[in-house]
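Note that one protein chain of the assembly has been removed; the remaining protein chains are unaltered in position.
The block that comes next holds subunit A.
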Amino acid sequence: MKQSGATPGSWIPDRRRIPALGVVGLGIIGFFTLVAVLAPLLAPYDPSARVAPPFAAPSLAHPLGANDVGNDLLSSLIFGTRISLVVGVAAAVAATVIGTAVGLASGYFGGVTDAVLMRLVDVALSLPFLPLMIVIGVFLGPGLSTEIIVISSVIWAGAARELRSQVLSVSQRDHVRAARAMGAGGTYILRRHLLPAVFPLVIPQFVRAANIAILLEASLSFLGLGDPIKQSWGTILFYANARSAFLTDAWIWWVVPPGLCIALAVLSFAFIGFALEERTRPRLHALAPAQVRRSLPAQGPRRGDCLLEIEALTIEYGERRAVDGASLKLPRGRTLGVVGASGSGKSTLVFAVMGLLRAPARITSGRVLLAGEDLLGAPEKRLRELRGDRVALVPQTAMNALNPILPVANQIAEAIRLHRPVSRKTARERALEMLEAVGIPRARAGSYPHEFSGGMRQRAVIAMALANEPDLLVVDEPTTGLDPRIQGEILRLLKRLQREMNLAILLISHDLPVVSRTVDTLAVMQEGRIVEAGPADEILSRPQHPYTRRLLQAARPERLRPPLTSTDRTPLLRLEGVSKAYRNAIAADRISFEVREGEVVGLIGESGAGKSTLACMILGLERPDAGQIRFENRVLNDLSRRELRAARKRLHLVFQDPYQSLPEHLRVREIVSEPLRIHGEPKVEDRMQQALREVDLDPARYAERYPSELSGGERQRVALARAGVLQPRLVVLDEPTSMLDAGLRKDLLESLERLKEDLGVSYLCITHDLLLARAFCDRLVVLRRGRVVERGPVESVIRKPKEPYTRQLVRAGLPEENRAT
């Protein structure tokens, strides 16, 4: 999924306040550590010597007074710091070490090791451990080592479980799979990828363990399991309780200080842990509505011919202008499309129209008028009346917009009853009608969202949005995450409902071809500004602004070379009857095809067609159940480890998501040279630089950067450089452009072609993007539910598809083609 799925008004990180807590925590712990180290110097007396009369009141000589035997309480407290910290920290270290080792082993080895270790962890977590440990502690006899053993055996399991899940998620990540596909061995992956990724998590684990350990130490000592001579804070309290100190006047000096020390120490560890956690999980802001400070005066209702008017709207987040003087008009019953790359301010616009902008967003100028009524000045109560009644929203990733624990029909009925004084029964009846209108049978109305398919959920959300027959429907990225075929269905559905209800639609998208088919007028947005607006046909045929032209060009990538037609080339990769089944689904069913020298073969089909499984098998990340995969005329499954490693020098891959396929903790230099190191190749530096230049990245500028300093397009080119550095014969591309904006797609295509030209590589390109397939591939293989349904030269498959399935794919993916034929 795209990262921009977050709603812009409400979730902006604020990193100022919490780290301050972390500093406070560190300060307190630092202070206690100092006291512990310097205890013999700081303490006025030996804590076990009788230096004062029993129960002595506080005095200059004994600031906290004395206990029942006449020990100086301040000295006890100072030495107690030592014992409490040592036990707490030692136990936390032990627990973290054990937990880390178990977690790593379990996640790394998997299989039986994992099963056994995790059972152990589960048992440890569900036993009431403290009572057991008290029992064991009694058998072992009281003392500091008993305490350390007991405490660490209570808390190791939690750490182990968390680290294991981390290791598992890291090893499923694309950069680890990439390293594996490059032929990296287990220790290499552990050393270079798993440990660096998991290590930062060990520190918060330790902090949490220390937090719990100090509290547990206090409890155990309080139960009399501490060392009677080396008294900790908890032991002091044990004696205070055992001798009923709190029934005497001395309790306040005897009982309060150790307790406060424990609380402070625990609290400071909690603060540090909290600060560490906030670094990974940014703090969230209050649900307070956005501030409105405008230059244009608010005004009463006025008659206009337009349903929605946005005038010179400017919205800022801190210093950044998300929307910059945007003006738009949308008449009743028409459709306005707003197109722009991600980050262009489209979504902020949506939230402004819905009245859902949240602080820290500030509306610094402009007006949003709905049927003449100023929305920005309206009180929250009025906005709530309008939302869902006159203005409705189909949000981005609408598949997730249904509440998972409520039946679908109830959610629609709720929308109706919020705005109409109708009975439950009437509302439900209306909800069922709406569901029918979007093509969901009444019988399914009682279903929960998870019982629907993605497309059905999308339609149910549309039904919910339209339940009150609004005037304006705001549709945010209606097609992201949907297959082309379902995309078409949804757009047609919207069109039909628009006619029936005389709806005005504001359609937001980054996908120009999708929008251009649906809208009457079009506005192109770049960095918060509307750079061009007008009738859709006009903009499409005569774009004025250079950005619009770029978007248009990129949307229709052109072939950089004519398709290969000769068939006499030697086969490089050949699949023969390859089959693979998972538990109950067949992912590949007797698949056969080949990729020849210097050729680009496109593997197309919807998601779930089995494309990615096939890629994994070709790269040796999965084994086929049946059939053979031949590479350079040798069967991959039959090769020895050594031969397989050698083969992997000539077979490489580029993953779909450039945000996952690059390890964040390595520099570009190390990432690109990784395959060379794995295979022990010479001249690492030269070849790394060469590979970077090959994909148009200047080594001087890029080699020392981390992936987080790169854009999506740059990341994908680094991935390509890594794939090309060993000069492979075949590169498998898994949806190489699906995460890239259209403009970047074109750049990447150029890099791919150049690599092919210079190194003579062949590509197997897995994609559902027919525009890309048409511009890049020589031959196509069409997959459906794990089977090859059609194959042939690219143009003949696209122009004269034989199978109905291929025809559907082409119609959905290449609408222009559809129009031409």
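Keep this in mind: a residue touches a chain if its C-beta (ideal position, glycine included) is under 8 Å from a C-beta of that chain, and two chains touch if they have at least 3 such contacts; residues count from 1.
Just so we're on the same page, contacts and distances are computed from a predicted model.
Hidden chain, UniProt protein name from the list "Hydrogenase", "ABC transporter permease", "Nitrogenase molybdenum-iron protein beta chain" or "histidine kinase": "ABC transporter permease". Residue A:V138 is the one among A:L34, A:A49, A:V69 or A:V138 that touches the chain missing from this view. The missing chain, though absent from the display, is touched by one residue of A:T33, A:T113 or A:N400; that residue is A:N400. When the omitted chain is restored, the residue from A:A56, A:V167, A:A181 or A:V266 that touches it is A:V266. Considering the full assembly, A:G224 is the residue among A:G224, A:G534 or A:G598 that touches the omitted chain.
In the complete complex, the residue from A:L42, A:V255, A:A312 or A:L621 that touches the missing chain is A:V255.
Shown as candidates are A:A56, A:L73, A:A160 or A:A465; the residue that touches the absent chain is A:A465. Residues of subunit A in contact with the chain left out of this view: 5-7, 10-11, 14, 17, 119, 122-123, 125-132, 134-139, 215, 218-219, 222-225, 234, 237, 240-241, 246-247, 251-252, 255-256, 258-259, 262-267, 270-271, 274, 283-287, 354, 356, 384-389, 392-393, 395-398, 400-407, 414-415, 418-419, 448, 450-454, 461, 464-465.
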